[in-house]
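The next block holds one structure in the form of structure tokens; read it before the comments.
Every protein chain of the complex appears in place save one, which is left out.
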Amino acid sequence: MNLDAMPLDVERIRRDFPALAREIRGQRVVYLDSAASSQKPESVLRAMDDAYRCYYANVHRGVYQMAEESTAAFEAARAKVTRFVGARSSRELVFVRNATEAINLVAYSWGRANLQAGDAVVLSHMEHHANIGPWQMLAEERDIELRWIPMTDDFRLDLSTLDELLRGARLLAVTAMSNVLGTINDIRPLADAAHAHDALLLVDACQYVPHVATDIVEWDADFVAFSAHKMLGPSGIGALCAREEILDAMPPFLGGGEMIRDVRLDGFTTNELPWKFEAGTPAIVEAIGWGAAIDYLAALGMTEVRDHEERLTRYALDALTERFGDAIHIYGPRDVSIRGGAISFLFDDIHAHDISQVLDQRGVCVRAGHHCAKPLMRRLGVPATSRASFYVYNTEAEVDALVAALVAAEAFFRI
Amino acid sequence: MNLDAMPLDVERIRRDFPALAREIRGQRVVYLDSAASSQKPESVLRAMDDAYRCYYANVHRGVYQMAEESTAAFEAARAKVTRFVGARSSRELVFVRNATEAINLVAYSWGRANLQAGDAVVLSHMEHHANIGPWQMLAEERDIELRWIPMTDDFRLDLSTLDELLRGARLLAVTAMSNVLGTINDIRPLADAAHAHDALLLVDACQYVPHVATDIVEWDADFVAFSAHKMLGPSGIGALCAREEILDAMPPFLGGGEMIRDVRLDGFTTNELPWKFEAGTPAIVEAIGWGAAIDYLAALGMTEVRDHEERLTRYALDALTERFGDAIHIYGPRDVSIRGGAISFLFDDIHAHDISQVLDQRGVCVRAGHHCAKPLMRRLGVPATSRASFYVYNTEAEVDALVAALVAAEAFFRI
Amino acid sequence: MSSNLEDLYREVILDHYRSPRNRGELPVPPAHRSEGFNPLCGDEVTVFLDVDPDTAIVRDIKIQGQGCSISQASTSMMSAAVKGQTVDEARRLIRAFKALMSIHETRLEGEGDGSDLAADLEGVRLGDLEALQGVVKFPVRIKCATLSWNTLQQGLDEIAAAGE
Partner (left out) sequence: MSSNLEDLYREVILDHYRSPRNRGELPVPPAHRSEGFNPLCGDEVTVFLDVDPDTAIVRDIKIQGQGCSISQASTSMMSAAVKGQTVDEARRLIRAFKALMSIHETRLEGEGDGSDLAADLEGVRLGDLEALQGVVKFPVRIKCATLSWNTLQQGLDEIAAAGE
């Protein structure tokens, strides 16, 4: 925990989020599903609404003023996202729909240009389907070997065989923070290990970028994928951030307008980075909203954000253990310095779905299911868990509400 | 023209579009670039804002009420889009980022599963890059032959050799309305011709769906691509509509969450339609906004919309010809019954960019350039044109403003 | 607890959930085995069916798998309802049960007005199963309730196909 960080003024922050004022069955909503998608502050909603009301036009296409304003706002948002993750230049920041598309872009473009039968891609047992599906599709098409970094019993990557796994591998693709366990993986040593084997490193930073100050140059990552909607931004936009030389050498992914320099009947040449990978009308207003979300987070300070979440996670882990003891299973590290604020748990003989349903009755929103991480669920030996996850607007009182609702749920199903 | 149609109350419609009140250098904006992207009515902005303020949550994932509301609103929007184009079932309606991605989806999934060296794909000279790039990429990768339906000198498809072009072809991919010429292509006969040769038909309906009542069953089209942002909806969302049997037989495109039924370390099985093709968190609020846009258009009535645009296009063609005579070249049919409201034009010795710049000075927004249709520009023998395009909110007074601004531009460059 | 929640978790449902009927396996063959998944929540069910080829009667049925109370209870009730019935009767039950469940789903998709669903329900006695009707008010849970029925249907289809 950073002792210099001023605690967030959460009560003030909450007033910026209209959805948190929602009442469910007479009770103020307790939104604990930010790992699935976060709520959005007024400033983001206003930035998007203003764009549509005042200067909306297609980008990069018109000579008239509204088109210039729209293009400038769109590209300014790209610059904000670029800086927020510490990338070197806007040329390295490709807008996509979501982190999933970012990873697919790498698998289709870089993967199909570089990987051949017999090559290996290394993943881990704690990956989200977004970082499994694209590689399984490629593996099947190209006869590529997938290898898996196993997990230790204390919910961390088991790196004891990493060197062996990386032998002959072309890519290591791994999550920076597990959406199920909360586990934070130390990326720089993974980058060094991958590069020592001439493999590239892809980081699924979907759960990391929203919660921890990110510096992808410091990580020395080659590809980084993340989504706006988990970091106070709108749905419909995400980014692939990648080293310029790599993007330059990659063939295009989607073909069409904007990514093209010239087209003749017998072929086309591609536009410069990053537009080479942005075919068709982009998510213009979504980018602008994302920029506003980044302004909001930057104003809070990412050190302060992380600090708040560490504190809240510690409080929640303590409260759950104290109240339920051995009756609750918590899947994830206990040490809050190596984990984020997503807490997966299970009660014996009560299914996560049923827990969630009873919680909903009290306005407490948690997620139940496999969290798009079925290989991990199989490794944990459970079909589903409940997951509560925190963000800048959550409070200790909300953790108390969660605990109280769980007490009620347990009582209901134990009768 | 439909004589039963009540004229649109355009003055009332204009009040629904906040951006149309924008002033540029002291003059009310004259927005004539709806073919690039349309403005949005209050009801669309409100639907999106409400979603974020009242019930935003990730879809298909939570058991709690906000997630249910969000999922219901998202799927209700899908049903609206489905009905609006006359598709048979929501299973046939896949949400994508834009029309460009829709066509790429077909090229990657259907194309790579079905086309082999020596197969042919038939396009036309009036296609947008979105319907060229994906096929050129596939053609290069797979050694597929691209064939081109030529254009007549009166700006229509030259179908005299269609039968020959279709011999041995697997797909005919053609636009329903040219974004440069305005030409409307009669789709049903093209579908019949394609099917007679056992080829499938893909329709780029990006410019058609916003302006003309669409019935894709009546078209007998196999794939139809279109975007929300050109039809009063938000940026960041579009759709591929395709016959269910075809989608069912297609391999997945993007891999990841949502499109997966089950994942094991050694492979995955796919989800049902349409989610099989929707990997990752979709453009949730964008879908909801699109649904509101469709409600708005449906309330106006698509017959009335088309009628208004025919009338305005006729007025504009007459005004331009009357004022500029032989000095202006208009690229597109004169008969408004076979064209939409996109009018491309050029003055001798004045570049489209310069025209556009002078127009901007008077708040008149038109597009200048190749309109992502370079093969067509080469066929027309021009590097660029200016294009004015109309929608439900445009008026005859705005056409007059366009003509007046063109008079000024001509004077400026002729000095 | 609000009445709403009790609409969902009726006593008979909790009873089937706590004491599920027909748990176990059957030897394959002669029995037939079919598997179902709920991609939303990861629930899995395996249905073992022993259908008499001559009389087309479901002689025995056994169930394995994991799931929430709704899916478990629905599975248990399904097994009790079809055991000893003919394949035709089982199919009629499947249709009727889906009609009971899908009223809401159908409205959501805006396809049809539910009038043919009424026909599917007519003349079929659902008994205990009607307790599951409360699920319709909780749209995400409908798939929990229908999982085992879809798996049963798939099993019957596969048996029919194999017998041809």
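Letters are used for the chains, namely A, B and C, taken in the order the chains are written, and counting of residues starts over at 1 for each.
Simple rule for what comes next: contacts are C-beta pairs under 8 Å (C-beta built on N, C-alpha and C of every residue); 3 or more make two chains touch, one makes a residue touch a chain.
Keep in mind it's a predicted model, so treat the numbers as computed, not measured.
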Touched by the hidden chain, which of the shown chains? A, B
Using the touch definition up top, pick the residue from B:339, B:374 or B:387 that touches the left-out chain. B:374
May I ask which residue of A:6, A:76 or A:113 touches the chain that does not appear here? A:76
Which residue from B:137, B:336 or B:352 sits in contact with the chain not drawn here? B:352
Given the contact definition stated above, which residue among A:67, A:206 or A:284 touches the chain not shown here? A:67
For subunit A, the residues touching the chain missing from this view: 60-63, 67-68, 71-72, 75-76, 79-80, 82-83, 89-90, 260-262, 269, 271
Note that subunit B touches the chain not displayed via residues 25, 351-354, 357-358, 361, 368-370, 374, 377, 383-384, 408, 412-413, 415
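Operating definition for what follows: only the chains that are shown with their structure count from here on.
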Measuring from the mean C-alpha position of subunit B to the mean C-alpha position of subunit C, what distance in angstrom results? 44
Give, as an integer number of Å, the spacing between the C-alpha centres of subunit C and subunit A. 37
Subunit A, residues touching no fewer than two other chains: 353, 357, 368-369, 374
Going by the touch rule set out above, which residues of subunit C reach two or more other chains? 40, 138, 141
